[in-house]
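With one protein chain withheld, the remaining protein chains of the complex are depicted in position.
Showing chain A:
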Amino acid sequence: MKAPDFRYHRPTTVEEAIALLADAGDDGKVIAGGQSLVPIMNMRLAEPETLVDLTGVDELRTGSKTPSGACYGATTTHMMFEYELVPDVTRGLLPHAAAGIGYPAIRNRGTVGGSLAHSDSSAEWPTVMAALDAAVHVRSVRGARTVPVRELLLGFFTTALEPDELITEVEVPGLAPTARWGMYKMCRKPGEFAESLAVALGEAEPDGPWREVELWLGAAADRPLRLNSTEEAVRGEAFADLLPDRLVAPLAADLGQDLSAIDPTGRHALQLHAVTVQRALQSAERGDTA
């Protein structure tokens, strides 16, 4: 199918873009790479009256280091992270995550700001940026504000952004030199959306046990979830003991599921998440992704 008709604007500055968005009101929509928005417009799940295209705004496609990490323009593409055309301050996590998004042709157009504004919890950036405690810089004609990604993502395709607000930058704190990270994406074919997506961040002893660990899970709920109970189960444990079976119970607690009442489909999903978390921890443990 084809997208419905809309008014199309392609501004060249942020000022122009936010003015157009303010004029468009509730039926305006920002398009960056369009790799999620165009499909849902083609399927007529979204029918914006006005589209403000950011591909002509050069100032949004930059990346630079800051004292605490790095700041990436909203239309920095996944490919630019993958090939480190922008500085990486996460010891390889951002390039690793980017390389798993869709296919090369998708990564060449899709953008980090677009992915966060789209808020699909089975995509990479929402979970990875939430785990890193990144924040987005937002502009509108009414002013500017900064929103932590953890507060930006409210649910499926739902964010804390007002209709006239535009994400201009994503600010990512750098990882400490001693930090370890692990990430695992469960999907049947390279490039598909995740059936489960886990990110582990923390400090581990050289021979195994996690002193500190933070776990985030995507594709399990309408937004990325912090796994507090699972973290407790993992902390201080020797890696060899952390089999998926041991993670199922704390994971069920984190997901608010009752193990005694769960149906087979739910049990299968839980097992997938447990294996995904275990593999994320395993990849960090081996240090082959750090």
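One rule holds in what follows: a contact is a pair of C-beta atoms (placed from the backbone, for glycine too) under 8 Å apart; a residue touches a chain by one contact, two chains touch by 3 or more; residues count from 1.
Going forward, contacts and distances are computed from a predicted model.
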Choices "Ion-translocating oxidoreductase complex subunit A", "Dessication-associated protein", "2Fe-2S ferredoxin-type domain-containing protein" or "ABC transporter ATP-binding protein" - which one is the UniProt name of the chain not shown: "2Fe-2S ferredoxin-type domain-containing protein"
Residue, one of A:D53, A:E195, A:D222 or A:E237, that touches the chain absent here: A:D53
Selected residue (touches chain absent from view) among A:I31, A:A219 or A:V277: A:I31
Missing-chain contacts mapped onto chain A: 1-8, 10, 31, 34-35, 38-39, 41-43, 51, 53, 55-56, 79, 102-106, 108-109, 189-191
